[in-house]
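Here the complex is missing a single protein chain, while all its other protein chains stay put.
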Amino acid sequence: MNEILDKIKQKYNAEDVTVQRERLAFVTVAKDLAIDAVTWLRDYEGFSHFVMMSCVDWMEEGKFQLLYLLHNPDTKIDIGVKTYIDRENPVMESAHHLWKQIWTYQRELHEAFGIDFPGSPRVDENFVLEGWDDIPHMRREFNTKEYSEKTYFPRPGRKTYDPATYMQEKLYPNQPVTAKRKDNDK
Amino acid sequence: MSEKDMNSKVSEMLARSEANAKNSGKKFVRPEDEEREVVAPDGSIIKVNPIYDYFSGARPEEEKPRNGIVEKFLNWARAESIWVLGFGTGCGSIEIPPLVTPRFDMFRFGVQMRPTPRQSNAFIISGYLSVKTLKRVIRTYEQMPSPKYVLALGSCTINGGMYYDSYSTINRLDHYIPVDVYIAGCMPRPEALLAGFGKLKELIKAGKAEKANEYARNFDWYKANQKKIVKDWNMPDYNW
Amino acid sequence: MINKFLGFEPDESKLPSKRAKIGAEIDLSSQKYQKIWLGPNHPGVTGNMAMELWVEGNTVVKAKTHVGYLHRGFEKLIERRLYVQGFPTSIRMCVAEPDTNEYLIATCTEQLSGYDKEVPEMAKWLRMLSLEMARLQGLLRGVPGQGGTFALGLGVQWGVYLRDLILDRFEELTGGRVYHMYIIPGGVRGLLPDGFKARLEDNLKEIDDFIVRIKKLMFHNAVFKKRAIGLGVITPEMVDKYGIVGTTARASGVKRDVRKDDPYLYYDQLDFDPPTDTDGDVYARTWVRWQELIQTVDLLRQIMAKMPEKGDIRANMPNVLHWRIPKGETYVRLESGRGEYGMYYVTDGSDKPRRVNLRGPSYTHGVALLEDMLVGADVADVHALMVSLQTCPPEIER
Partner (left out) sequence: MTIAKLGYTLLGLFIVWNWGFLMGAIFRKIGARVSGRIGIPFYQPWINFFKSVGVRTTITHGVMYYLGPVFRLTGGIGLLFFMPLIYTGDPNGMWTNFSFEGDLILILYFQLFGMLGMAMGAGEGGHPYSAMGIARGLAQHAAVELPLTLAILSIAIQYDTFSMYKIVEAQQGGFQNWVLFTNPFAAGAIILAMLGAMGHSPFNLVKAPNEILIGPATEYEGTYLGFMQSAGSILHVMEAVLFMNLVFGGATSWPELIVKTFLIYFWSVFVGMVFPRYKIEQSITWFFKVPLVLGVLAIIVFSF
């Protein structure tokens, strides 16, 4: 485990190496080197099983974090190669030539976050939505509750309580309400 | 007409249709579904509007019940022979296999599955409906012959259930198609489904399950609601 | 350029051309092919999914899968729910084996909040019991279901009946028939009821009978063999290329089982060997699943024998309504009946998760692999191929 992490650090200037579990580690690699790192891990280090590709929206920092999670079937090690891309102009090099299923992930991320993968097959086609004309639905600033209330005729009479305050009011009605929660509905 | 003329005509028309596509505000119409002109083999020019041609132009009409005892007898037959369309629209469809197998055997109540909408008269909306499915559900519902009945499963069809805040699933099914029987639960047990069929039978026998006519009567309202959320209205290649 | 700078060349022979198109190159406008849609309203698709097929006669020349009919936006919804509120939502991600979702989200939160070491022993055994029961009910539908794709409905009838019995046991244990919400962060919700083991053992005996009967009905059946052998072959080379996992990979001779590779809970204390086969066709996949059915029954018996009688079932957790998990990320996987099932979970120090991403086996099996597999297949075999890859649409689109 440490051996391979050292190699990545040395070769790709990997930062922010976190060993989450005994056999799971996440490393951060610069955007230009990410696909190379993934290719190198696949071809030379035996990480032949592509587990998943994911994206996290760090809206506050103005970045998207892409994750390529690889698994080595021989040593049973998982390494997540992370890279950060700009949120304003989200473009990432396509990796569809490495594994057959990656174009599906890229198509999904294109739809969900608006990340472009030039050259990836069928990346512009709809994946799960049809006739979507709002901002990409998995971005943090997209408020799904508001959208739903605006669009789908909510049935009147439905109430949503904050569980903490509601329980306190129900169970301890005499005490002053302390469990106020900052409403950060998103 | 010479071949050269034809070619110039075709290229002219192509240019025109491209310009139309740019100018028209229709976002989700794919180029092959646009209104355009085509040259017939004999040289004449025909206007085609694929979306209009694919869909039935006729509005559904109210179909009056027959008189007295005949309708009563037919209602009895309809109640005792409910043919359910085999279209699992949501997660509630996992409770359909238990219904057709030894434990809960719904065949003994005259309820059977049918693979095509033309031959079924009951539609189980099994749980949440995403907008993408709703479009197919509406089309399927309109294809079913009247009288037709809708059973809506789960809390998702009543008020959105636990997906009340989802951007993808609808909240109230009865705004888009008329519902005869709601079966509550997440998800309803097979026993509840059998009870729902029992309730539907009572309604049919009493002559109260005339929701297909209601749909025809309030067609404009239903269509307005449907069009509000289904923005991409052209069906991909359902051209039969 | 970068490669030169780094001092190594990627192995070009392993890279297909970057401009490679997915699917066969055919002229669809030549009027030689008819386009037909299989689904979403078609009894031959599992769940709610559509396949767009271009056929020449009975042979598929090009296929496209269309998903999204079951999209509910779970990953978005969980982002705006408390950790404990997101829990009942998450288990509905895949309806075929809901317990796997419970385990994943519970373990993710435990690992990130540092409570994973404090889960009591009894709770872990009960988790294993519920996971194996979930696998068993999935297989009871899945193994005869493969016969059902060839119109052998009899096995399905028997299998779904027995699955109902297992669901009864779930109801005793958890109160729920399909959705259980049994495995919660920190442990499980309850102990075994009185006499549970005896009743489960009765059911397992019935399932033992069923296993023998289904073998005679399906694997000794001339017509079943004729249709399933040689259909939809997956070679061992394809396994890594397409990300194939679970029984589908094992039927091709590649031993992939998370229970052995990355043991979780107490699977290292159980005596089992994941079944494999070498042919990689539909028959081999069904055969591996049939063997896994035997193995699951055996595992359930082992678990019941090794399980302590009593013990703590909950770790001492903070008030879940005010639970904040420090910033972190993790990936947890388990072996579901369909293969490796994992969840990527990111927290940012607030009371709600930042990102939850599910990795279902159907995501790779049901889109990229299925599309390539359908090319050249008979229209009659589409349903069989789809079921043999255990495609479960809700976990593709979530």
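Each chain carries a letter (A, B and C) given by its place in the written order, and its residues are counted from 1.
In this section, a contact is a pair of C-beta atoms (placed from the backbone, for glycine too) under 8 Å apart; a residue touches a chain by one contact, two chains touch by 3 or more.
None of the values given here were measured: they were computed from a predicted structure.
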In the full complex, displayed partners of the excluded chain: B, C
Residue of C:43, C:88, C:190 or C:311 in touch with the missing chain, whole complex considered: C:43
Identified contact with the non-displayed chain, of B:36, B:78, B:132 or B:201: B:78
Absent chain, residues of chain B that touch it: 63, 73-74, 77-78, 80-81, 86, 101-102, 105, 107-108, 110, 112, 114-116, 118-119, 121, 145-147, 240
Residues of chain C (touch criterion as defined above) contacting the omitted chain: 34, 36, 42-44, 58, 147-154, 157-158, 161, 217, 221-224, 226-227, 378-383
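The rule is short, and it goes like this: only the chains that are shown with their structure count from here on.
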Which of A-B and A-C has more C-beta pairs touching across its chains: A-C
Centre-of-Cα separation between chain B and chain A, whole angstrom: 35
Chain A and chain C: spacing of chain centres that average the CA atoms, whole Å: 21
Set of chain B residues in contact with two or more other chains: 132, 165-169
Sequence positions of chain C contacting 2 or more other chains: 68, 71, 73, 76-77, 80
Residues on chain B engaged by chain C in the complex (per definition of touch): 85-91, 93-95, 97-98, 101-104, 113, 115, 117, 128, 130, 132-133, 136, 140, 162-163, 165-169, 186-187, 189, 236-238
Contact footprint of chain A on chain B as seen in their complex: 27-28, 131-132, 135, 158-160, 164-172, 175, 225, 228-233
In the complex with chain B, residue positions of chain C that touch it: 35, 37, 40-43, 47-48, 52, 66, 68-73, 76-77, 80, 88-89, 92, 95-96, 141, 156-157, 160-161, 163-164, 177-179, 394
